[in-house]
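Heads up, this is only part of the complex; the chains shown haven't been moved.
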Amino acid sequence: METNIKKKIELLKSGQLSEQDFLEYMEHFPYKDLGDVKLDFHRKLRRGLPEAIYGSGKTVEQLGKIVNRFHQMGEDILITRVDAAKFKNLGDFCDGIGLLYHEKARIVTFSKKPEIKFKGSILVISAGASDEEVAEEAFISARYLGNNVEKEYDVGVACIARVLDLKPRLNNFSVLIVAAGMEGALPSVVAGMTSTPVIAVPTSVGYGASFNGLAALLSMLNSCAGGISVVNIDNGFGAAYQASLINQKISGFDK
Amino acid sequence: METNIKKKIELLKSGQLSEQDFLEYMEHFPYKDLGDVKLDFHRKLRRGLPEAIYGSGKTVEQLGKIVNRFHQMGEDILITRVDAAKFKNLGDFCDGIGLLYHEKARIVTFSKKPEIKFKGSILVISAGASDEEVAEEAFISARYLGNNVEKEYDVGVACIARVLDLKPRLNNFSVLIVAAGMEGALPSVVAGMTSTPVIAVPTSVGYGASFNGLAALLSMLNSCAGGISVVNIDNGFGAAYQASLINQKISGFDK
Amino acid sequence: METNIKKKIELLKSGQLSEQDFLEYMEHFPYKDLGDVKLDFHRKLRRGLPEAIYGSGKTVEQLGKIVNRFHQMGEDILITRVDAAKFKNLGDFCDGIGLLYHEKARIVTFSKKPEIKFKGSILVISAGASDEEVAEEAFISARYLGNNVEKEYDVGVACIARVLDLKPRLNNFSVLIVAAGMEGALPSVVAGMTSTPVIAVPTSVGYGASFNGLAALLSMLNSCAGGISVVNIDNGFGAAYQASLINQKISGFDK
């Protein structure tokens, strides 16, 4: 495992890091209190994947504090649900930190050394044009977490030809992330055509009796095609995280 | 229109029916009070389709009274939701009336002269083996209402090949009735492959988060494939009735 | 069937279209990838009705791209759920394309040659003044899809006289679209007076325990009058589409 923590230990062992500096670094563990927010630097150690921050409902000031602390610790960061206006204001609090904004996904990242860490590949599929925002959240997140990711958008069941075109490739991936709103039927159809596990993401796209994604959620939970498990409505990041853990297992990362 | 009423009028005109007998026949209109139950003999006149009785929640005595009255009036009858035990007991109240029991559909019929009255054909499709009870209710009802009906059962989206096999025939029908429980995705997939209107019937088949058909109902209402309208959960008869009215229009019945 | 595709084939056969031009035209099939959005040009071929776009949740840029591509292909288009402000901005992306805006229905259309393609007529009925927006969506959509359409608005069950006035005409139509919010009782009353099939559209009109159309939706699904099927809350277009498919069948369009 190539986290900063392991490196610090190696540096300590090799004498390149003084005991005092090492202890100062470690004293922030298991978590660092920023007044308002406790950061969990241990997670990378414990789970093999870097921390991500849920940006919605946090002020620009809170996010700025978090970004700076991670930057000082030499850790990567990913913040979800940041709209364009918020990102613009975030700059004032993050001087000299090269933050990247992924507009469609509404994600902010800072990553010192992006790299593919796992063996398998993930395919992100979305049902309609309006589901792409959530699909992009999954796509950017999965890539940031160290996976090779591909995407196929606007593949609705109302035009079965589009779905069938995907069939020959589906078995080549290690995990499929399928985002769909409205009736949420796409994951069932996809899962019926492959032996690759499907992580289904219901989206809040729709109106009337879609009840902000409830219709799609229930549809996916009731799928009669095996091999589907579901994450929360609009939770593109959650799907990416789960897919990434599976890829990590496939890569024998933990052994 | 070939109802008994029209015949009575012809018989009256031709002198084969006395004015008094005709009036006696007509005095039951617009409806006949049986104490407990008012029968709507006008419906056939008004809507072109014979009366049907919802059997659930009615006692065997009530059903017996209804059957006898219809028999005396020379009218056909169809009773839905009659389980096998109830049908058996019904016999005691209906001496000499040749009632027919359709076990899987849980329907009782009495029909003097079954015949195909309309031009178009209806196809009843069901998703899983467990949806067949509802599909059969639709099948038997549609046939009783005077339609040519075919059926294709156990055509789930989890095995897309089964669905695709149906494609070449779908446009030949005037209406499709598609019954599905669990995730309720089948109507969306079928509607995406044809220009034939789909009447979707959510079934209460499933468990857990299917919430007795709610998941399938919401899924169907939110279908992104156009050309789907929905009837109540498990309402096979309702779908058949709607399909029959469409067929009646196609046949120029009213003109 | 008079689609562009059939014309192209005729032109090819007659030598008026070179093989290369024909192939270029066809290569967009079965769908055309616009980066963000896959357009389904096959639908007209497959289903007999032109494509419609759900405008809500799409940016003006996305809609502009779609309109231009359809215009280049010589195809008609209808976009639902476009508010007045969005339509105004859409103009900047659609130079020289004569888009039409139907304000009450919030629909944008572009149609080279509007014409009545089907035999039967559709009647759109709305219950209250506030249901008209949805009713207009159905009205404009049904007309665009090639139907003869009439309308009767503000016909609530609280004044039964208004409903009864409609009775003599109801059997003349091939399909009735009935939009109602609040208690959603109108479709039941209308269906009880006619043999014409009713497509019921619950609207989100109401407050308190109407729960954004849920009360009307449940009411319609539970109608004890046969001959009603239901589309999603506020889905005027969906009702029009279903009605149009029925009219298409009546017209023997597919035979």
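Order of writing sets the labels: A, B and C. Residues in every chain begin at 1.
Convention: contacts are C-beta pairs under 8 Å (C-beta built on N, C-alpha and C of every residue); 3 or more make two chains touch, one makes a residue touch a chain.
Predicted model, so just to flag it, every value in this text is computed and none were measured.
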{"item": "Where 3 copies are displayed, count of copies in the complete assembly", "value": "8"}
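Basically, only the chains that are shown with their structure count from here on.
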{"item": "Category of the chain touch graph - line, ring, star, complete, other", "value": "complete"}
{"item": "Chain whose Cα mean lies nearest the overall Cα mean", "value": "C"}
{"item": "Whole-Å gap separating subunit A and subunit C, where each centre is the average of the chain's CA atoms", "value": "39"}
{"item": "Distance between the centres, which are taken as Cα means, of subunit C and subunit B, whole angstrom", "value": "28"}
{"item": "Whole-Å separation of chain centres (CA-atom averages), subunit A against subunit B", "value": "50"}
{"item": "Sites on subunit C at which at least two other chains make contact", "value": "217, 232-233"}
{"item": "Subunit A residues touching subunit B - in the complex, by the definition given at the top", "value": "127-128, 156-160, 163-164, 182-185, 188-189, 191-193, 206, 208-211, 214-216, 218-226"}
{"item": "Subunit A partner contacts - residues on subunit C that touch it in the complex", "value": "30-31, 36-38, 40, 42-43, 54, 56-58, 62, 202, 204, 212-214, 217, 232-235"}
{"item": "Complex interface listing, subunit C residues touching subunit B", "value": "46-49, 52, 120, 171, 174-175, 193-197, 199, 217, 221-222, 226-233, 237-239, 241-242, 245-246, 248-250, 254"}
